[in-house]
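What follows is part of the complex, with its chains left where they were.
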Amino acid sequence: MCRWLAYSGSPIRLEELLVKRDRSLIDQSLHSRLGATTTNGDGFGVGWYDDGGEPRLYRSTHPAWNDRNLRELAAGVSSPLFFAHIRASTGTAIQETNTHPFRHGRWLWMHNGLIREFTGMRRELLGAVDDSLFSSIEGTTDSEAMFYLALTFGLEDDPVSAVARMVGFVEETGRKHGVADPVQMTIATTDGSTIWAFRYSSEGSSRSLYFSTRLDALKAANPDLVELAGLSDETRVVVSEPLGDLEGAWNEVPESHVGIVQPGEDELRPFVPVR
Amino acid sequence: MCRWLAYSGSPIRLEELLVKRDRSLIDQSLHSRLGATTTNGDGFGVGWYDDGGEPRLYRSTHPAWNDRNLRELAAGVSSPLFFAHIRASTGTAIQETNTHPFRHGRWLWMHNGLIREFTGMRRELLGAVDDSLFSSIEGTTDSEAMFYLALTFGLEDDPVSAVARMVGFVEETGRKHGVADPVQMTIATTDGSTIWAFRYSSEGSSRSLYFSTRLDALKAANPDLVELAGLSDETRVVVSEPLGDLEGAWNEVPESHVGIVQPGEDELRPFVPVR
Amino acid sequence: MCRWLAYSGSPIRLEELLVKRDRSLIDQSLHSRLGATTTNGDGFGVGWYDDGGEPRLYRSTHPAWNDRNLRELAAGVSSPLFFAHIRASTGTAIQETNTHPFRHGRWLWMHNGLIREFTGMRRELLGAVDDSLFSSIEGTTDSEAMFYLALTFGLEDDPVSAVARMVGFVEETGRKHGVADPVQMTIATTDGSTIWAFRYSSEGSSRSLYFSTRLDALKAANPDLVELAGLSDETRVVVSEPLGDLEGAWNEVPESHVGIVQPGEDELRPFVPVR
């Protein structure tokens, strides 16, 4: 339904990954190869960190491929950690407040997939959001509801456990409403220093998700990319769909797993919803 | 905070009232004289009926004064009953789903004013909306919440009573939250044949509201307006602020009253919230 | 590069052809089958006549598939003659003034295709536009330049000859600039009662163009389409790409021809540029 990209590592211009690559994220907005939809033209968003404070957002309802401001921003902004998302709406309104990434304090959140029959259980799901968080919900998507549920379940303290409880709660609610496989998701969230990337679906057949293993592999596979030369070994990209000209350096996140990109050793763990 | 206009009578081009008058609604978007804010540039909307079915909407986040499509539409569409609204946001996001008029089935709703400290009681207010209506809420404004509360309280059966109960409920909820004067409003609603226009505020000092008394008076005061010549005697306009070149034909709706524009004799009644 | 549709006949709601058909024009904005590009998401426009005066326009930079106002308008407006266009930019800015149809007085104009290497000869082409017309040019597309050249060459008096001179002039200018095949086009233009639809390219391999032959054929092929029942026998649709569920009733406009949809007998003539 959507495509997204998360970057962590040596500060780079956003355009290196959003614009300049063959099969860049902007390319994918017009011609996705692995997505559930070919065109992801219902808006886009970028969230980036610079100085250790709250992330900044640029979100628009225009298609990414024809938004000049996005290209300007991507050329003008460098960041050591950023998220980017292109949207294909599953029905909710095309407006900035329905556009990813979503932000709460220092946290960002983005999602590809859907909660099946969300409209019918929206009230029940929102009913579980903590009072202190409720008034921060600005849009009407399933994705934002998942974020506020995860925040309610402790995202800021233990992200993996909070997302596991969120998914468990959505599945339980969905099944009460007679929905066989309520959740289809790849999700990325970050506090500005660690990225958690989840691949999961109730039916065990999740949307694609890839991560770049090691930068030395990337560099070896792309010796002509001089812009990679200065990047640290910890640099890592997580994407819905491989960026074309970095092929050879991508690993699929296995079904029902969470990848954790962090200072030091990265991790890949099985992900199991908590009911 | 906003300005609005409601028209009922012989079918006319929307532009007659939105564009061509001195101090037209589009003028007021840039230079309101009686409004709480001079500029009403945070989007606008038009809702119109044609053939007795559901009304049509055109809503935009651009200022009314510079939107070319609005002028085209106003020149191209004739209607016997239409609503128009220009918005000055009191803080909620600028997006089409926060733009008036709001529609539910055959009904339209628009509002000037605010629920004071709405954010803090939004959850409680939305909690009272009927289950069958909840999933139709698309935006985040106090105005749309008031609409869905009124629908919950029977707007489609007895509009005056439903709005009275809605206001009573909001005032009760507000006072529980320590808000002295929770409601400030002028509201227009219609089912496509009758218009109900409410002027009320908890503090007894409501935003301005005017109606045109009788068309013969309008015609007498504006003998050069040949476009008025063909209008029926039942033609009526209700506005936040008089349209300039129709001066002399406007009456203020008294504080705490509701005006009912309907086939046959119009009515003006005291309006009292029901607690 | 784009897709378009022209309708003439008994007044119908625009949505009958823009929204409700399988492979409707809105469908084609997301999934064109015969176009040079699959996605036509760089804005759209509709122009319609109602009462014999100037046509009205609704043009937007958003993709047609996610614009709610387009669906409202298409449901709310009936017309006996309308144009609709979905754009895939060949590089010029995404703005309303670059969106088709273009209007001059009573005339509308829309185009699919391009002038090859237009940027390099834009100044020379604009230089030939009549002084009285020059200041009406608002955008930067090749399509609008073709319109103002055709107006300069007498579009309002003899459309076929004016377009022939325009194409001849563009080809001559292009060849002076070393462009082998300067023109690729299907064009529709109208004065509100007759539609001229051109299919031509310098290389003799033009974009697709179809017209619906006779309404009795349409009705016979689509007996379940009750909305066709009331349409007059002169009703005619010209399209870049057949609307899906009216299949069987479409004829391709031959290479280098112009079709003329008019009161009385329609015409199909060879089209030859005048140098």
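Labels A, B and C are assigned to the chains in the order they are written; within every chain, residues are numbered from 1.
Here is the rule we go by: contacts are C-beta pairs under 8 Å (C-beta built on N, C-alpha and C of every residue); 3 or more make two chains touch, one makes a residue touch a chain.
Given the structure is predicted, the values throughout are model-derived calculations rather than measurements.
Visitor: Number of identical chains in the whole complex, 3 of which are shown?
Guide: My count of identical chains over the entire file-defined complex is 4.
FYI, only the chains that are shown with their structure count from here on.
Visitor: What angle, rounded to the nearest 5°, describes the rotation that places the Cα atoms of subunit A on subunit B?
Guide: Between subunit A and subunit B, the superposition angle is 180 degrees.
Visitor: Provide the C-alpha centroid distance between subunit A and subunit C, rounded to the nearest whole angstrom.
Guide: About 40 Å, centre to centre.
Visitor: Which residues does subunit B have that touch at least 2 chains other than itself?
Guide: Residues 96 of subunit B touch two or more partner chains.
Visitor: Can you list the residues on subunit C that touch subunit A in the complex?
Guide: Per the touch definition, subunit C meets subunit A at residues 30-31, 38-39, 41-42, 61-63, 65-66, 68, 89, 93-94.
Visitor: What residues of subunit A sit close enough to touch subunit B in their complex?
Guide: Residues 93, 95-97, 119-120, 122-123, 131, 134-135, 137-138, 140.
Visitor: Which of the residues in subunit B end up touching subunit C in this complex?
Guide: Interface residues on subunit B, with respect to subunit C: 48, 50, 56-60, 68-69, 72-73, 75-77, 96.
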